[in-house]
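Excluded from the complex is one protein chain; the other protein chains are retained at their positions.
On to subunit A.
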Amino acid sequence: MTVNKMRRSFILIMLLLSVSLGGCWDIRYLDELSTTVALGIDLSGNDELQVTVQVVNPTEVSTASKGGGGSSPVTTYSATGKTVFEAIRQISNETSRRLFFSHNQVLVIGEELARKGVGDVFEFIERDPEVRTDFYVVVAKGGKAADVLKVTTPIEKIPGTKVHDNIENVENKSGTSFAVRVEDVIETIGSDKKEITMGSIEVIGNVETGGDMKNVQKIDPQTIIKLDGMAVFKGEKLIQFFNAKRSRGISWVDNKIKSTVVSVPCKNEGRTVIEIIHSSTKMKAKFQQGKPYIDIKIMQEANIAEILCPGMKGAAKAVFDQLAKETGQEVTKEITDTVTRAQKLNTDIFGFADAIYKANPSYWKKNRHNWDYIYPKIPIHVEVITQIRREGIRNKSYFEKILRE
């Protein structure tokens, strides 16, 4: 009886101890965390990395607390080290709180580092359980990542969030740049059948004054950060920034277009503007006499956004058909131009290799080592099917009258 009782109380004590001692080891209180929203990595000197973190100052951001005293909503800390993790640990010399990476929104890579190679940057991000891999990566075009993180932004108080939302906005509305997540990059590096692309970002204006809160107190901020076209890599190295048109070409091939604007010239003068509202791309490798070619098929729906053509009537089927055909041609032209360019650079950013592998694994196995010779010569066949759905709430444009006179 007593032995039994003793054993029972022993087990109870062990259970209580295991809860009270074993628990709490990974406890982190909210007020002891510094939430990072953006991470910047630059080359420092020859072989060192400079890591910059953008950390939120919560009382400045939250609308609930009135305690803010006009200090900036975010703060950046920088440190250098041989590797990313070493540099991050160096940052603790400057901060009172533990850095918390789970809410990180963007990773900015300096152009210099991108040109040198980004291969080893992602190892820590992928390995650490606290850091997610679903935030976006961009290259700081013509500058350092640290500079991008130091610019204040209006409306979105947190620049990291601004960049994050901006990337999504561009992807959804114009397609001249699209969101690339860290996990996408890691996956692409891991496979040998595709090359990396990622968006680019640049600082317009003076970096020095851009970090001041005065920058956002103006209606027209002097320094802004702005998304640009896609950065194209070969291997782990950046080789070129594509302009807006070609970047959109990548989006089209990669099935990233959600909505965008295509303008079609009229017969004589003026243009018609078509708003693509939905687009879906299917890319397949096909073989003709043992040689591969890439078949790109795009199905898209569109609305007429603007008619600035004299004499064009909106509500006629012939007009719709004509416009659809011309839109298709315009898109095809863009895609062909982009692919030609990429083939010239000999970088397979579209994943043609992957498509060929999927269509014919044995062909890929045989020719994988000759890929650099095969890729530039692969022909593509683009087919765009456009369906124009609506023409807005107007049949005839008021504009027609002006043109007639």
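Brief remarks follow.
Heads up, the rule we're going with is that a contact is a pair of C-beta atoms (placed from the backbone, for glycine too) under 8 Å apart; a residue touches a chain by one contact, two chains touch by 3 or more; residues count from 1.
Please note the rule applied: contacts and distances are computed from a predicted model.
UniProt records the chain missing from this view under the protein name "Spore germination protein KA", selected from "SWIM zinc finger family protein", "Spore germination protein KA", "Branched-chain amino acid transport system ATP-binding protein" or "Cation:proton antiporter".
Looking at A:P58, A:G81 or A:P310, the residue that reaches the missing chain in the full complex is A:P58.
Touch with the chain omitted from the figure is made, among A:R8, A:R28 or A:R127, by A:R28. Touch with the hidden chain on the side of subunit A covers residues 19-20, 22-24, 26-31, 33, 35, 37, 56, 58-59, 61-65, 67, 100, 102-103, 105, 130, 132, 161.
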